[in-house]
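To start, the structure itself, in structure tokens.
A single protein chain has been omitted from the complex, and every remaining protein chain is retained in its original position.
So, subunit A:
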Amino acid sequence: MIGAERAMDEAERRLISVTVNEVVHRAEVDVRLTLADFLRHTLQLTGTHVGCEHGVCGACTVLVGGHTARSCLMLAVQAHGHSVVTIEGLSTEGQPLPPLQQALADHHGLQCGFCTPGILTTLTELLRDNPSPSDEDIRVALSGNICRCTGYQGIVAAVRSLLPSAGREVRG
């Protein structure tokens, strides 16, 4: 009985190798472990947050191979061989905040900060792929991230302040 359970356990576990924030991690994980729990519990990278566990709120969004992905809907084993970037990888300890993070602080683009990890990864992708987004582009990009505090206005203003046209635009 014990032997059979162990065999089943082994069938339900996999050795994975995932690069997270440029560090390679090897771990044996349950196949049902979500990527979010792998990051948060196994690697203790608790900056990524889990808000709904059904892929709508966007708080758990990370970058996998440079693309945004819901880490609550992805299994850790699916990240095997991939490179993941989380909020911890978007700034450097001891260094000033990078421009996007500083802009969010300057424009009050966060309050409780629980959704912020997903907002940061989403906006990192947006600004990489579309360096001059319109207000509508920004809002559509954010439509997969629920923020319950800010009404999104400070977040949009923060992004707008980073655009090449920022000096010329009128607030409104």
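Just so it is clear, a residue touches a chain if its C-beta (ideal position, glycine included) is under 8 Å from a C-beta of that chain, and two chains touch if they have at least 3 such contacts; residues count from 1.
One rule holds for everything that comes next: contacts and distances are computed from a predicted model.
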Subject >> Undepicted complex member, UniProt protein name, chosen from "3-isopropylmalate dehydratase small subunit", "Xanthine dehydrogenase family protein molybdopterin-binding subunit", "Protein-arginine kinase" or "NADH-quinone oxidoreductase subunit L" >> reply: "Xanthine dehydrogenase family protein molybdopterin-binding subunit"
Original post:
Out of A:35, A:87 or A:127, which touches the unshown chain?
Top reply: A:87
Subject >> Residue among A:66, A:81 or A:113 that touches the chain left out of view >> reply: A:113
**OP:** State which residues belonging to subunit A touch the missing partner chain.
**Re:** 5, 30, 32-33, 40-41, 44-54, 56-57, 59, 86-88, 90-91, 93, 97, 101, 104-106, 108, 110-117, 120, 136, 138-140, 142-156, 172
